[in-house]
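We show some of the complex, not the whole, and keep each chain where it was.
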Amino acid sequence: MTAHLARQIYGKSSVRLTKVTRHAERHDLVELLLEIALEGDFSESYLAGDNQRVVATDTIKNTVYALAADNELTNAEDFALVVTAHFLNRNSHITSATVTAAQTLWQRIMSPRGPHRHSFIGGEGEQRACTVCRTRSDVTVESGLSGLRLLKTTDSAFRGFIRDEFTTLSDADDRIFATRLDARWKCTVGVAIEWSAVYERARGAMIDVFADHKSLGVQHTLFAMGNAALDTCPEIERIELDMSNEHRIAVTLEPFGRRNANEIFVATSEPFGRISAVLEREAQ
Amino acid sequence: MTAHLARQIYGKSSVRLTKVTRHAERHDLVELLLEIALEGDFSESYLAGDNQRVVATDTIKNTVYALAADNELTNAEDFALVVTAHFLNRNSHITSATVTAAQTLWQRIMSPRGPHRHSFIGGEGEQRACTVCRTRSDVTVESGLSGLRLLKTTDSAFRGFIRDEFTTLSDADDRIFATRLDARWKCTVGVAIEWSAVYERARGAMIDVFADHKSLGVQHTLFAMGNAALDTCPEIERIELDMSNEHRIAVTLEPFGRRNANEIFVATSEPFGRISAVLEREAQ
Amino acid sequence: MTAHLARQIYGKSSVRLTKVTRHAERHDLVELLLEIALEGDFSESYLAGDNQRVVATDTIKNTVYALAADNELTNAEDFALVVTAHFLNRNSHITSATVTAAQTLWQRIMSPRGPHRHSFIGGEGEQRACTVCRTRSDVTVESGLSGLRLLKTTDSAFRGFIRDEFTTLSDADDRIFATRLDARWKCTVGVAIEWSAVYERARGAMIDVFADHKSLGVQHTLFAMGNAALDTCPEIERIELDMSNEHRIAVTLEPFGRRNANEIFVATSEPFGRISAVLEREAQ
């Protein structure tokens, strides 16, 4: 044998779970796409094909559905905490369990008579997300959102950057700012967290800042958005933001005898700028 | 030469156009993905590589941007009418021009101070669509939407279908109904159409019916939705609906000693049912 | 009721079928993605939710698997002929059945000891395709391929096209030609067709022509490729080709003090040219 195992992980991906909670006055709907990964000592399965320490990935999937029936499901974080605990409690040879969840954002259909009792619209694009990683000594919960698309038609500039022989970009005073935001945040350990309330507050704060910010660059707006999430959510101790810069390029109309009054653009998807940062709460 | 040309079409696909109209009190934003296809006699380019009757696809793209600067852009239908007319007017050897447009649905960010002046959210999933086909003698406009996702957790049954030796599906009294709707409609020729008003009315009527319908099958609900679009939009003479049946399958929990009280489902994307129909206005 | 039904179609999409035929000396593998669509009189299901004339789409799926067990499966065309016949024979109210198939192109792994008995590689990108449509009076078979990507680094020019005020493209003597080919062909009715042999011959002829052609435009090469398919396949009476022009744009290096010796390009996916034609066999 030339090799030894430095790390062993396996599990089930793309487990799709829908739970409907049928209250008298309304139905609640949660749809999740889950990934469950287990780490531990499964060496004999790798080295010798002896599977006696392997929880079959089919069993992992079944367990998710059974636990979804046993437990209230209002947010992915609490459910992922249950699922990770289950696998560690059952299997002493498993050292960590990680559950990653992406939640489809169905919205109640609004009618003149108000929000509908049991009918929903949407379910594409932006998702709510979380990752729970539990070891024998620790558990971390990362909450967030992915694929939130935002665009502003003004109040965005980019000036005064480094110029070298490879620089052809001009300073821009008034450009379109289009982005796709992924954000992940970590709340302070040991506090009871209302996951959905934090999510709503953080998301709302970031959107508001994006809309109103006088942006001098993607970095500038990204920081202001993350700072606002920390401001409005004392539960959050750390937030990571990842924003694309999905360029809208002004079309050159001069060769056609026309002037482009900052009106006509081509949206591009390749290449795109990508700006990230991790923000932590300033020590008091 | 073994072959002769029975049909010749070419053009430019995936032309992305963004137009910002900068009113004092608010900015309007239209983002379209366009396809332009020209049909006519370009034989020499195919047979001999002689391109003197070919409008380069790069020129087609440039023309779209120039015409977008020259014309107000509030909906895709009116713009596609302009673009198709341009190519026929310029080129006597072109017999038809077709423009297909898909519009990204950006929505104004809502803040406590009302709809934002220049910031938008969304832009994924459902799209507004149109296809304009213009020949020397005729022009047809098809409007519509694609990728509207809807789900209801009850008021959906499916019973009494054909049973043969390949039938294993049970009658269902109360199932989840999840769908992705594509709809295309054609308005009466010769009437001045408010394209956006018709779109809002048709879309709203179909959503309302979906939400409230006591469905006895996808066909049943599809017809009711299309009928409602015709009811609320006298301009429409014909509507085609295409709805997927994106099954949510109840998970069998009995082997795990649990009962599934119509609560736990797995969403599936393959295979899916697909139901279509064309509805025309009943002659008076 | 405002509406009447002008057309009714439904069926099952994305039915995935794998069949392994276990010969002593080798295993054969066919993987298909199928869509089955039925047209006929199902009015009562649309109008009243009465499903007694509806073959459930779940039954349609089951039927596909049962028929796949009953019949040899070496190509999609012959199987689709069986499936379409089944639904018409069983249901007098069905007027047409259409089966569309896309075949994953798994290739045997080649080892120093020759083609492997039961192990395969590939299965992405290009697909073999067919559509069989059977009515009470007729059956049409369309065969083809989709997603065949080809690129040549030279022997491609584009010159002498129409110039107007929207034209900025220069004549090109030596450009990269990158394309994605979709082709569909129809064989002469009443002849026994070896579907796979025709496919291999048509595909090979089109690839050979692409590689060697002195292209004066996409139209020019497309015609030569289709002509070659007709030349090598007397069974084919009509072929439709659809080719993208996936531009590789030479990067301007002059601002950086460098010359681009036709070497450095950016591949673009939007916008793209799209060239189509239908070629028919010249009458003798």
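Think of it as A, B and C in the order they're written, each chain with its own count starting at 1.
Just so we're on the same page, a residue touches a chain if its C-beta (ideal position, glycine included) is under 8 Å from a C-beta of that chain, and two chains touch if they have at least 3 such contacts.
If you're wondering where the values come from, they're calculated on a predicted model, not measured in any experiment.
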With 3 copies placed, total copies in this complex: 4
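Just so we're on the same page, only the chains that are shown with their structure count from here on.
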Closest chain to global C-alpha mean, per-chain Cα centroids: B
Distance between the centres, which are taken as Cα means, of chain B and chain A, whole angstrom: 29
Chain B and chain C, separation of their C-alpha mean positions in angstrom: 24
CA centroid of chain A to CA centroid of chain C, Å: 37
Where chain A touches two or more other chains, by residue: 256, 268
Parts of chain B lying in touch with chain C, wherever the complex brings them together: 1-16, 35, 37, 42, 45-59, 61-63, 66, 90-91, 158-162, 164, 166-169, 215-220, 222-223, 226-227, 230-231, 238-240, 244-245, 269-282
Touching residues on chain A, where the partner in the complex is chain B: 16-22, 27, 29, 31, 62, 65-66, 68-70, 106, 109, 111, 116, 118-126, 147-155, 176, 207-208, 210-212, 248, 251, 253, 256, 258-260, 262-268
Residue numbers on chain A that touch chain C, as the complex places them: 165-166, 168, 255-257, 268-270
